[in-house]
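All protein chains of the complex are present and in place, except for one that has been dropped.
In order of appearance the chains are A, B and C, and numbering begins at 1 in each one.
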Amino acid sequence: MVDMIWLVPLIPLLSSILLMLGSATLPRVLIGLLGVCSVGAAAVLTLLVGLEFLANPQPFQLTLWTWMQVGDFSPGIAFYFDGLTLVMMSVITGVGFLIHLFSTEFMEEDASYARYFAYLNMFVAAMLMLVMAENLLLLYLGWEGVGVCSYLLVGFWYQNSANGQAARKAFVVTRIGDTAMALGLLLLFTELGTLDIQAMMGAADQQWQVGDRLPLIACLLLLGGAVGKSAQLPLHTWLPDAMAGPTPVSALIHAATMVTAGVYLIARTNGLFLLAPTAMMIVALVGLATLLMAAFTALMQSDIKRILAYSTISQIGYMFLALGVGAWTAGIFHLMTHAFFKALLFLGSGAIIHYLHHEHDIFKMGGLRSKMPVTFWSFMIGSAALAALPMTSGFFSKDQILLQAYMLPEAGPWLWLGGLLGALLTAIYSFRLVFVVFFGEAKTQPDGDTGWRMALPLVLLCGLAMVGGYFIIPVAEVFPAASTEHPAHWVEYVSISVPLIGLLLSYLIFHSGQLNVDRLVNSSLGQSLRRFWFSGWGIDWLYDRVFVRPYYRLSGTMLNEPIDAIYGLIVAINQTFNHWLAVSQTGRIRWYVASMVFGLILVLTLALQIPAEAL
Amino acid sequence: MEGLNIPLNHILLVSTLLFSIGMLGLMIRRNIIFILMSLEVMLNAAALAFVAAGAHWGQPDGQIIFMLILTVAAAEVAVGLGLVLQVQRRFKTLDMDSADRMRG
Amino acid sequence: MVMVNLILILLLGGVLAMLSESVSENMPRRVALVVILVDLAYLLSELSGMPSLTQLQAPVPDDPSTWLMHFKAQWIPAFGISIELALDGISLLMVLLTLVLGAIAVSSSWTDIMVKQGFFEANLLWTLAGVLGVFMALDLFLFFLFWEVMLIPMYFMIAIWGHENRGYAAMKFFIFTQASGLLMLVATLALVTVNHSATGEWSFSYFDLLNTAMTEQTAHWLMLGFFIAFVVKLPAFPFHTWLPDAHTQAPTAGSVILAGILLKTGAYGLIRFAVPLFPDAAMDFSFTAMALGVAGVVYGAVLAFAQTDFKRLVAYSSVSHMGFVLLGVYAWNELALQGAVMQMVAHGFSTAALFMIAGSLQERLHTRDMREMGGLWQQMPRMGAVAMFFVVASLGLPGLGNFVAEFLVLLGLFQVNPWMTAVAALGLITGAIYSLILMQRSFQGEPNPKLQGHGLVDFAGREMLTMAVMMVALIGLGLYPQPVLDMAQPVLQSLLDMTSVEMMP
Partner (left out) sequence: MNSSQMMALMPMLMLSLTAVALMIQASIKRDQAVAWWITGVGFLLALWGAGYAREFAQPVTLLLVVDDWGLFFITLILVASLVTLILSKDTFSPEGERKEEYYLLLVLSVLGAVILIQSSHMASLLLGMELMGVALYGMIAFPEKGELPLEAAIKYLVLSACASAMLLFGFALIYAATGDLSYAGMGAKAAAAYSREPVVLMAGSAMILAGLGFKLSVVPFHMWTPDVYQGAPTPVTGFLATVSKGAVFVALVRFYLEGQLYQYNSLLMALSVVAIASMLVGNWLALRQENIKRLLAYSSIAHFGYLLIVLIALAAAQNPGATALIGQAITFYLAAYIVTTLAAFTVLANLAGEDDSKSMLSAFEGLFWRNPLQASVLTVAMLSFAGIPLTAGFIGKFYLITLSIQSGLWVMLTALVLGSAIAIYYYLRIIFAMSKTSATKLKAQSAATVGSQDIVAALLLLLVLALGSWPQPFIEFAGAL
C-alpha cells in the first residue's frame, strides 16, 4: 500500500488536467464530481497508507525517478514518508476534501466552475508534493506550485483588477521569501553536497557545530522562505489582500494548508535549526512579534475575512513561536488544530458571505444566530477553539506552546507573557466577531441557511475542532524528544484562564455593552492607535513607499532605454561628421583646388619629416 | 655653357615659385580662361624643373619630357577651350563659381 | 555529408518555397513546413543509426574523430580553409531546437503574412540554414560566413514583413550584429595569423586553433573580439538595445526565430569558441562577464516591467533570461554550463510561445499595446490559459524547463561567487513582477469595452497543436531534463577537462 503514495498527488493532478482540457465540454455535475472525488480518493488513500504506517511506524522513501543528474547534484522525484508527512497529508486531503465539497455549492453559479476546480485540484497536488518531498528541490517545486495556484485562485475573478492586484501581491511577496529560500538551497547544496533532507541533516550534523555561522545563514535563508509563505513579519502583507479570492480558497490555502508550509519547512529541517540556536531564537521572536501585531490588527478590522486573515497570521505566529522554542510537536499540533478550526471559521464566513450577497462588513450583519443556525454553531465552536477555550482543540495545542515557551531558559517567561497577551487578544477579537455577527439586531436578511453540501463540511469540521485536541500525532520519531519537565502549576492556570478573561471582556464590550470603551477609543491616542492597528501597523504603507513606488518610478524612468542613448550619441556623432563634410562639398572648383592644395601641403609636411641623421 | 652655371636648386626654387603662383591662380581666379592659364603656368613650372634637372645631369631626357609636357598641355588646353565654348553657350558665363549645381 | 545535406535541403527548400508561390498563394508555407519536417526526419533517421544518444562518447575537443559526426572538404586551401562541419551533443541539441522551432515558426506565421509569401518562407528557410551552419561549422572561416550570412534573410524578414517601425529595427539589428561580427572577423584572422606564424601553416580549423600558444595580452584582446560578437547576439547588457526593437518589429515568425534560435548562436559561440580558444583569458575575464550577466538579468527585468508593448515586454524578458546564460557560461563549471544549455533550450520554447501569442493578439486586435487590451481571457480562454502557462514558465516555475535552467545556473554560480548569485537571484523576483503584469494587462483585468463584440477568435486546432508541442517540451524539460543533460554532458565535461588542464601553471 505504501508504494502507492505517489498516487496521492497524482490523482488530483490528473483530475486538474482533465478539468482544464474539458473546461468547455464537461457537464457541471461531472466537473463537481471529478473535483471532489479526486481529493476524496486522495484522502482515502492517505487514510489507508496512514493506517498501515501507524501499524508499523517506519519512515520510508520512494524514488520515482531521478529528476536531473549533473555531477553530484542528483535530486530525485522522490517522496519521504513519516509521521510528519502523514499529519500534513491528512490535513491536506481531509480538510481539502471537505472544502472541495463545500465549494460545489459555494461556486455553483460561477461561470468558470471547471477552472475553479482545476486550480483547486492542482493546488492540492502541489501541496502534497510539498509535504511529501524527499529533497528540498522537490519541496521547492511544491512550494512554488502552491504559490502559483494561490495566485491563480486569489485572482480567480480576474475581471476585477483589484483581485489581480491582490493575486500578484501575494505571489511577488512570497516570491521574495522564496528567493531567499532558493539561495538557502544553493548554500546547503554547495556546503553539504546534497539536498535530500534526511541526508542533508545528517551531513550538517557532522560538518557543523552548534552555533556555527553557516548553519545560521542557511537557516535564516530558509526562514526567509518560511516567513514569506506563512505570512509572518515582515512578509505578511499579502495575506489580508489575498482574501480577494473565493472564500473556500481562503479556507484551504490561506488558512489550513499553504500558509502553514513555512511551519512545515522549519519543522522538517529541524536538524538544521538545532545547529543554529540564534536562528531558533529569531524564529521565536518573529512568531511572537507577528502574533501580537496581527492580533491587534484583527481587533480593529471590520471585514469578516480580514479578521480571519489576521487571525491566521497571528495563529501561525504561535506556531513559529513553538518552533522557535523547540516545541516542535506542539507547533505541528497547533498547525493541525488550526487547520480544523480556521477552515471551519472560513467556511462559516463563506456561508455568510454567500447567503448575504457578498457582504463582508461585520457591522452590516448581526442577529444571524437564528437565521443561520448551522453557521452560528460553526462559528461558536470555531471561535472557541481559536480563542483556546478549555477542552477545545485549540486549547490543547496553544497551551502546550505557551508552557513550553515558558520553559525556555532566560527568555522563556517573556515569550510566555507575550503569548498570553496574544491569547487574550485572540479571545477578544474572535468573540467580537461572534457577538457582532450573530447577536444583536439583524441588519440584513440572509437567503437561507446552508445546503447539505455546505453544512456537511461545517458539521464535520465542528467535530474536528472540538475533538482534534485529543488526537495524538505520530511525530515522536521525527523530532528530538521534548523535555518532560513541567512548569509550575500557576503558570498552567494562568494560561488557561486568560482566554476566559478575554471572552468575558469581549462579552462585556461587544454584547452586553456594560463595558464602554468608546471614550478610550475616541481619545486622540486611541484614535491614532486604532488607525495604526487598523492599517496593520502601517507596514503596507511603508512597503509601498520604500519598494513599490520607487520600483515603478525606476522602471518608468528607464522606459526609454538609457543605454540606447549611448548608441544614439554614436549615431549623432557620425551624423555630425556627415553633415559638416557634406557641407564642405560646395561644388565650386576653387574650393576643391584649395582642398587639394591643403592636401599637398599636408602630404609634403608629413613626407618631409625626415629623420635628423639623414639630413 | 660656361659662365652660366646657375645651381640647380635655384632653378628648382624658381619653378616651385612658378608652380605656387599657378596654384594660387587656380584658387583665386573665377574666370575659366584664367584658370586654364594658371594650369598652363603650373605645367610649365614642372617643365622648367625638368629642363633644369636634365641640364644638371647632362642628359637629354629632361628636354624630351619638356616636349611631352608641351604636347600634353596643348591637348589639355585644346579640350579645355572646347569646353569653355560649351560653358559660355550653356551657362552664359565664364564664372566658374556659378558651376555648382552638384554639391553635398 | 549528412550535415551538408541538412543545410542544402533547407537552402533548396527555400528556393522551392519561393517558386511554389506561382502554384498558389498558400503553397509556400506548406512547402516550408514540409521541408523543415523532412530535414528533421532526415536528421533523426541518420541519428537512429548512431550509438545511443544517452551514452554519447565524450568528444575530445581537438580530436574530430571522437565527435558524433565530422565532415571536412577542402575549400580554400590557400588559407587552410575547409568546409568542416562537426556535430557533438551540444550542436545536436541546438540543431534539433532549430528545426523544431523552425517548424513552429512556420506555423506561427501561417496566416499573418499577406504579401510575397514565397519570398518570406524562403527567407525563413535560409535563416534556418544559416543557423544550422553556425551550429555545425568548425572551421572558423565557415563559421563566420554562416554567422554573417544568416543575418541577411533575417534582415529581409524584419525589413519587409515587419511592423510599423521595421526599417529602423532591421537596420539597428543588422548594424549591431555586423559591426560586432567585424570584431570577430578581426579576432579570427588574428588568431589564425598567430597560429600561422607559429606553425607556418594556414588553418582555420577549430581543431588546429584550439591549442594556439600566444601571449596573455594577445589572448585577452582576441578573446574580447569573440566575446563582443557573441554577447551582442546573446544579447548581454549593455549591447542589447537592438533586441527590443528587432523583436518588436519583426513578424511573428521572425520574432520566434530571433528569440528562439538566433540568440542561442551567441551563447553557443561563447561555449564553443570564446572560452575554449582562450581559456586563461576567459577565466581572467569571467568576473566582468558575469557582472554583465547579472546586470542584464536585473536590467532586463526592470525594463520589461515598464513596457506597454506586449512584444517589447517579452523582448526585455529575453534580455533578462539570456543574462542567466552568460552567467552560466562564465561560471564555467558543469552545473552552470548545463544550466546555460538548458536555458538555451527552454527559453527557446517559452519565449517563442509568448511571441506567438503576441503575434496572434496583433493579428486579432491590430495592436500590441497592452493598454488597448485587458480581460481578454473572457473572450479567448484557451489563449489565456496558454499564455498563463508560458508566463509562469518564463518566471521560472519549478516543474518547467526554465526553472531547471535557472536553478542549475544559480547553483553553479553560487560555487563561484555567492554574492553575485544573490544579486542574480533578484531576477527571480523581478521576473515574477513583469511576467504577472503581462498577464494582468492583457488577459486579466476589466475587459476593454472597445473589444467587446469584436468576435475575437480563440485559439483553434493548429495553434493549440503548436502550443501543445511547446508545452509538452517545457514540461518534459522541467520534469525529466536528463536526455538533454546527457547529450550535453560529455561535451561540457571534455571542455572543462581541457580548460582545466590548460589552466594549470
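Everything below uses one rule, namely that a contact is a pair of C-beta atoms (placed from the backbone, for glycine too) under 8 Å apart; a residue touches a chain by one contact, two chains touch by 3 or more.
Please read these numbers as outputs of a predicted model, since none were measured by experiment.
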item	value
Chains shown that the absent chain touches, full complex	A, B, C
For chain B, residues in touch with the removed chain	8, 12, 15-16, 19, 22-23, 26, 32, 35-36, 39, 42-43, 45-47, 49-50, 52-54, 56-57, 59, 61-62, 64-65, 68-69, 72, 75-76, 79-80, 83, 86-87, 90-91, 96, 99, 101-104
Interface with the undisplayed chain - residues on chain A	574-575, 577-578, 581-582, 584-585, 587, 589, 591-593, 595-596, 598-600, 602-604, 606-611, 614-615
For chain C, the residues touching the chain missing from this view	75-79, 115-116, 144-145, 148-149, 152, 155-156, 159-160, 167, 170-171, 174-175, 178-179, 182-183, 185-186, 189-190, 192-193
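In the analysis below, only the chains that are shown with their structure count from here on.
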item	value
Touch-based graph of the chains, sorted into line, ring, star, complete or other	line
Chain at maximum distance from chain C, centres defined as averaged CA atoms	B
Pair of chains ranked first by number of touching C-beta pairs	A-C
Innermost chain by mean C-alpha position	C
Centroid spacing, where centroids are CA-atom means, of chain B and chain C in whole angstrom	65
Distance between the centres, which are taken as Cα means, of chain C and chain A, whole angstrom	37
Centre-to-centre distance between chain B and chain A (centres being mean Cα positions), rounded to whole Å	95
List of chain A residues in touch with chain C within their complex	20, 23-24, 65-71, 73, 77, 115, 137, 140-141, 143-145, 148, 151-152, 155, 158-161, 164-165, 167-168, 171-172, 175-176, 178-179, 182-183, 186-187, 189-190, 551, 554-556, 558-559, 561, 563-564, 566-567
Touch list for chain C against partner chain A, complex	237-238, 240-241, 244, 299, 302-303, 305-307, 334-335, 338, 375, 377-378, 381, 385, 388, 392, 397-399, 403-404, 407-408, 410-411, 414-415, 418, 421-422, 425-426, 428-429, 432-433, 436-437, 439-440, 443-447, 479-482, 485, 489
Residues on chain A engaged by chain B in the complex (per definition of touch)	582-583, 585-590, 593-594, 597
